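Below: the structure, in structure tokens.
As you look at this complex, bear in mind that one protein chain is not there, while each of the others sits in place.
Letters A, B and C mark the chains as written, and numbering starts fresh at 1 in each.
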Amino acid sequence: MNHENWSKLARIMSKRSLWMIHFCTGCGAMEMPPVMTSRYDMERFGMHAMATPRQADVFLVTGYLAVKTLKRVVQVYEQMRDPKYVIGFGSCTINGGMYWDSYNTIKDLSKYIPVDVYIAGCMPRPEAIMDSFLKLFDMIDKGEAIGWQKYHKYYDQYKRNQRMAFSYRLDEVKDIKEDDKE
Amino acid sequence: MMAKELFPEAQEIRKGRIRIETQKDKVGEIIKKLKDNGYEHFVMLSCVDWIKEGKFELVYQMWSYQYKEHVMISIKINRDGESMLSMRHLFPQIETYEREIHEMFGVNFIGNPNLKEFILEGWPHMPPMRKDFDTEKFVKDFYYKIPEVKEE
Amino acid sequence: MVNYIDLTIQILVAMGVTALGFAIGMLFNGIARKITARIHNRVGPPIYQGYIDVLKLFTKKTNISHGWIFDFAALFSVAGIALTFLFLPVAGVTLLSGEGDIFLILYLLAIPALGFALGAGASGNPNAAVGIMRALMTMLAYELPLVMVIIAMMVYYDTTSLAVIVQKQANMQWAIFIPVFFIGALVADMALQGMLMEKPFDIPIAPHEIASGPMVEFGGKHLGALMLYKMMGIVVETTLFVDLFLGGGVVLSVSQFGWLAYLVNFIVWFLLILFVFFIALLINAVFPRFRIEQALKFYWKYDAIVGILILIWIFVGVTI
Partner (left out) sequence: MTIQKEFELFIGPNHPGATGNMSYHIWVEGDKVKKAETRVGYLHRGFEKLMEKRIWMQNVPLVCRICVPEPDVNEAAYSMAVEDLMGWEIPERAKYIRTIILEMARIGAHLLTVGGIAASLGIYTAAQWGVGDRDYLLDVFEEITGARVYHIYIWPGGVRWDLPKNAKELITKVLDYLESRLPLYDDLIMNNKVFVRRAADVGVVPKDKAVEWGVTGPNLRAAGYEYDIRKLEPYAAYDKIDFEVPYYPKLGEYEVLSEGSDIYTRTAIRMLEIQQSIKIIRQALKDMPEGDVILKHPQWFAWKVPAGYAYTHVESSKGEFGYFVVSDGGKKPVRVHVRGPSYTHGINVLETIAPGLNIADFAPTAISLDVCPPDIER
């Protein structure tokens, strides 16, 4: 089998068996149990929650991230094996949502790790979550869910942003701004 | 004995809510006395930042299951670097409250060995719950300034 | 002189049977998840989910490794369990068998678990170390009652060969119909519960305690291999039980019915292992897990004592 067909097969397989990392990063985790259980049952799609990042394929960042959590999220994300996908869950991962002026939550998740699908809403309904899964399947099928490749490609940019956020220091942000201008 | 009988200076601000304003050296004594007189549940220790007066108000709050009464013991300390004696020997959970107030307001509690980082991690600025810390400005200067990842 | 054609055929048959074992194992994974889902009031995944999962795991990229022992261990487990399967009479057919093979099977059953332990140990994760300690402890615990019952059967049937035990149970003279071995089957079924790592004995992989234990560092291809081992393990362990107590699924004799007998026996064997597995799943769905010392107590205090009583009963019965 040539490489093209092989990767196509890989995509079909990984689409039908996405394992989710069991990491509740924010309050959005409250709508995950209904999705996992009898009402919505995501195991119909072959998805279920895994205890450790090594076994997981998809990372649902459920809600806002405090900087302290972001450190763990990055660690977990890096421990996951390629190909891996990220779903940004709720308004908080898009622009901060309710916590737009909170000193401790990052506002835009895509600055720190690549995000494949966003779900809007606070909090998103289980139907919206299921819909995002279908969207992700579709993207995997078409080969558009390439967040993990982006992470390898722009690794230094992601790392720089992460470092800045972890430091909480205004001067670091300014330094980078000046570097960019030069 | 109820709080009003124990301390004549106590004022009833609402039904079942007693407020005692006192000095910081008397707090330990009052809490001890209340604890021995049926006020056995320590509810919480709060800190209020009265920036115009330049004071922090520490509010020790206790509840009596017996009298169904909530007592707030309030003291004021100077905002700039005045420390307070730790009350952790009276109720174990005070230690955690003091740890949080130390982190969020910068109040130092003498005699509490466990004042390490609690909620934040590596926070280099002034304690964030102080009134003069402007969270909106910080967010605009920091999170919004972090550049987006540029894709070539 | 070696007959190369026969040898080749034998090798091909062995490979085919192994592949069949893996295929059934993966199917069982899907069935298990479907049944569990129904108990949970859910729809559950499609029945072929096991195949997709394993294939997906083998297409994953490997970011890191924990050294060659870690890589080797997964293969070790898969090879060990496949070898065990070849030694078991499946629907009355034994590929690699000789005298005294029960001991060999019991010994072989420990090998994949050791491989698993080796890999988990090499991963260096404390959760894995706790998990492995628990896994080896449970193994130690359930083997005692199981061996008691098996020795009783060996005494009763006067053989140490599993194939012979299966033969002697032909024509529906299954061991489970003998009252004392019915109790023996219950004892062995509890041991089976531990072998299958189902509740209440899923102590080694308890996710809420040690984050899936030994498997904590396994991912991608390594996990794929481990899943193959676990899936095949279901087939091997249930087959052992069926061989011992349910006549190995042999209902028609090959000498009388020829190829039809192979087919029917195979189907009966499949249904029987499915049934045994189904019971294990039902127990799994409604019980919490034991603590490790409670599991040891259960196996050594109740299970093993019943096992010893059975052994004494049989021994006295046979000698008198």
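FYI, a residue touches a chain if its C-beta (ideal position, glycine included) is under 8 Å from a C-beta of that chain, and two chains touch if they have at least 3 such contacts.
Since this is a predicted model, take the numbers as computed values, not measurements.
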item	value
Partner chains on view for the chain not depicted	A, B, C
Hidden partner chain, touching residue among C:I5, C:V286 or C:V316	C:V286
Which of C:A122, C:A135, C:V149 or C:V164 contacts the chain that the document leaves out	C:A122
Where the unshown chain meets chain A, residue by residue	21-27, 29-31, 33-34, 36-39, 49, 51-53, 64, 66, 68-69, 72, 76, 98-99, 101-105, 122-123, 125
In chain B, positions touching the absent partner	13-14, 16-17, 19, 40-44, 46-50, 59, 61, 65, 68, 70, 72, 91-93, 95-97, 117-121, 128-129, 131, 133, 135-136
Missing-chain contacts mapped onto chain C	39-42, 117-118, 121-122, 126-127, 129-130, 132-133, 199-200, 202-203, 206-211, 285-292, 294
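Operating definition for what follows: only the chains that are shown with their structure count from here on.
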item	value
Distance-to-centre winner among chains (Cα means, whole assembly as reference)	A
Far-end chain from chain B, centres as C-alpha averages	C
Chain A-chain C separation of Cα centroids, rounded to whole Å	38
Chain B-chain C separation of Cα centroids, rounded to whole Å	60
Chain A: positions in contact with at least two other chains	none
In the complex with chain A, residue positions of chain B that touch it	119-125, 128, 133, 135-136, 138-139, 141-151
Contact set on chain C toward chain A in their complex	33, 37, 40-46, 49, 52-53, 55-56, 59-63, 207, 211-212, 215-220, 223
Chain A to chain C touching residues, read off their complex	6, 9-10, 13-14, 16-17, 37-38, 41, 43-46, 50-55, 57, 79-83
